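As you look at this complex, bear in mind that one protein chain is not there, while each of the others sits in place.
Letters are used for the chains, namely A and B, taken in the order the chains are written, and counting of residues starts over at 1 for each.
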Amino acid sequence: MTTLVETAPAASGFKLSEWIFTTDHKRIGILYLIGSVAAFLVAGLMAIGIRTEQYAIGESGVIQFFVGDVGKNLSSGTAYNVALYFHGAAMILGFLIPGLTGFAANYLIPMMIGAPDVAFPRINALSVWLFWAGIVVALLTFVIPDKPDIMWTGYAPYSITTPGNTSFYVFTVHLIGFSSILAAVNFLVTIAYMRAPGMGWNQMNMFVWCSFGAFVIQLVFVPVLAAAVTLLLLDRYVGTGFFDPARGGDVLLYENLFWFYSHPAVYVIFLPAMGILYEIVATQAKNPIFNYKAAVYGGIVGIMVITGEVWVHHLYVAGMPDWIRIGMMVTTLLISVPVGLMVISLWGTLYKGSITYNLAMAYVVCCMFLILLGGLTGIPLAITSMTVHLARTSFVHAHFHFIMGLMATYSVFAAVYFWFPKMTGRSADSKIAWLAFWLNTAGTQITFWPLFIIGVQGMPRRYYDYALFPQFESYHHIATLGAALSAVGVLLMVLGWIISAVKGPKTSTNPWGSKSLEWTHTLSPPGPGNFPKPVTVSETWTPYQYKA
Amino acid sequence: MRLRKGLESRIPIGIATFVASLCGAGASFAQGAKHGIISPTIAWNETWHDVLVDLFVIGGIFGVVAIYLLIKYRAKSPDAVGDGPKLNFDKALAWALVPAALFMADDFLLSAKGWSLWNIQRTVPKDALEVNVKASQWAFEFDYGNGVVDGDLIVPVGKPIVLRMTATDVIHSFGLSEYRLKEDLLPGRITHMWFYPDKPLSTHVTCTEFCGDAHAQMNSAVKAVPQAEYDAWLKSKAKKTSSLPQKSSL
Partner (left out) sequence: MQDTVHATGGHNGHAHHWETSWAPMAVAFGALFLVPLTFASILVYKSLLVGIICAGLGVPLVLAGVAKWIHEGATQHVAIERVSPIGVGVFIVGEILIFLGLFASYWTLRLSTGVDWPPAGTPAIGKALPLIMTAILVASSLTYHQGEAKFEAGDRGGFTSWLLLSIVLGAAFLGCTIYEYGHLFHEGFTPGTNQYSAAFYSLTGFHAAHVLIGICSFLALLIGFVTSKVNPMFVKVAGIYWHFVDVVWFFVASQVYFW
């Protein structure tokens, strides 16, 4: 198959109405990207607030400013809790899930499968604007006086009795959740019915498969979260008693419903992140995916099957019956089997490859080690009796910041760099971007290793002050320093993107020499309808056919 | 036909590994069933050590292989392409089943180790001293029976202590990091945990479930003191409580 692209019309000129009213999947993807990066920046700013407060024992006196409480009406504790609530909720619901299943899926899936758009373009537009509406509600945190302080987990009965505004948490979840459900419907139908004629399921890009898995999980589990937070809303404002034992409710019900969704949510993040890594590794190593079918049917499908039976590992010390803690310990550990198969397939894709390094690949290389760090630290947490000490300590932070805050996050950064030429026709590979890369990498390692160490020694989570643990203070100093470095890195990175989008060096249509349809058959940036000519693929075609 | 053969040659390997892992499980169970009181704290530290070794081995192997691959297979020329193998059916299956069996074997080993420790953590010794704990925003309260209620947990060295715990308002958690233990306190329910103070120690319990504004300040002293000292302390407390107007108990 040649990589030649016929000259096709690139719509030119910027018209605002063509962007905000767009139903085109590429533009919707970019709207998702803008929204999720905005959420990331504000949530990152909250992280800086958190780190500033934890820098030293005692009150910093500035955390109130971070949450927009200029008059200092809130105590340091409350302000910290608000910042942490926003940090967790926005990073997961506002940044990673929309960044991966919104931006990346939208931008890439239709082009990778050779389709002109998604199955339901208007519903797609509805999804992105519901997501933005959710961001708006979340951002209202900074202007209302009764800021929500219930953490991203929103455990009842605290969330029912707090004076904070629990309803905005619920509505953020509703809006973004409904957006996710619609997106899942859209993409499942698109993947199943809109593949280019000739493209079988086993010829799809790994990213498409990973997203397929993520969307199935979204479709099945998000509704349960929606139900849970709805009942929370009723309990808080209408007076029902589902979760409050004082009114005959069940204390553990909310936790169970919440984690029934929110554990699978981590694979909604992990799967597309892995998909991005596969695409970049295969392209940069000019190799087919190693043991594709094992990764798909063992890895992705395996995760889809097991992920619904492990949620109690978040409730190991929550007072659940003993037998269920043991049962879910075994299922949780078994997750390492499908994940391990995916890891082997990723590693194997490098084998006998011809690897060239660029910025995207640099982030991917980091990710490979972050999977090990973050994934393997999940193992002691999965063992019930180990978690009895490790739960709710900084060790958990270290675990999920390595796998999610870094690995999944870097996969989004890598995707932006890798498909930047596609989106803009320009390269984002610049000196600033490399400087940002090193600052990010160094900064985050400096931030999270200390948390690891003090976590094992028992540093509790969600503590704005830790007077009982003076021995941890110097570790917190270091972590805060690291966060400052990564803040500079993030700012430079985002700045670099904006500059490159306007005046980065122009690139050819397929700068990395990929064999995947979005590179071989479309322009950069692609016009409406993606493909100058309808695409058909042969029975032997794969997106990774580098060897003649 | 080809399929049958591929399966036939792989199934024994799978079964063998599975059996091996079960044996591993059995061995670690047998270990846990010793006599006398095993301190959950010491057992935790031992298991932690084993788990770390396990993870370092896995992480080490994958990490080293990654570095090797990333360096070894750098492009020789800009437009060279990779020469990655196309696996035939047998090899593909082997590359799925063998690693899967190995991972599972390790998972079962870890489960078994975890379970034996769990049995220690959840089997309360018969002669354990019982203390009732009540948490509310933002303090713990310890009820020793006999009307002794205090904000600190004072226990005699050498005696297993079992805590029966509940909360009055929202969820709290009893984080006893020095003893490697933790369990939530729930409104409307009673949970339990036990620990074994085998030597004098002065530490703290910290609340480890988010419970609002002063979550970070919710803690109590936990002191393991010699039996005599404990008896004396209890006596002085009992006197004080009885001389005071009736204090509310659990």
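Rule of thumb we're sticking to: a residue touches a chain if its C-beta (ideal position, glycine included) is under 8 Å from a C-beta of that chain, and two chains touch if they have at least 3 such contacts.
On a predicted model such as this, the values are computed, not experimentally measured, just so you know.
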*Tell me the shown chains the invisible chain touches, ordered by label.*
A
*Check each of A:Gly200, A:Gly248 or A:Pro505 against the chain that is not shown and name the one that touches it.*
A:Gly248
*Looking beyond the chains shown, say which of A:Phe120, A:Trp434 or A:Trp449 touches the absent one.*
A:Phe120
*For chain A, which residues touch the unseen chain?*
8-9, 11, 17-18, 20-24, 27, 115-126, 129-130, 132-133, 136-137, 146, 165, 167-168, 171, 174-175, 181-182, 184-186, 188-189, 192-195, 197, 219-228, 230-231, 234, 237-242, 247-250, 253, 257, 527-536
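Here is the rule we go by: only the chains that are shown with their structure count from here on.
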*asked:* How many angstrom lie between the centres of chain A and chain B, each centre taken as the mean Cα position?
replied: 28
*Could you please specify the touching residues of chain A with respect to chain B in the complex?*
75, 77-78, 81, 149, 151, 153, 155, 157-158, 161-162, 245-246, 251-252, 285-288, 290-291, 293-294, 298, 317-319, 322, 325-326, 329-330, 333-334, 336-337, 340-341, 343-344, 347-357, 365, 368-369, 372-373, 376-377, 379-380, 382-386, 388-389, 391-393, 457-458, 460-468, 513, 546-548
*What residues of chain B sit close enough to touch chain A in their complex?*
44, 47-48, 51-52, 54-55, 58-59, 62-63, 65-66, 69-70, 73-76, 78-87, 92, 95-96, 99-100, 103-104, 106-108, 110-111, 113-115, 117-118, 120-122, 169-171, 173, 175, 177-178, 180-184, 186-189, 191, 204, 206-217, 219
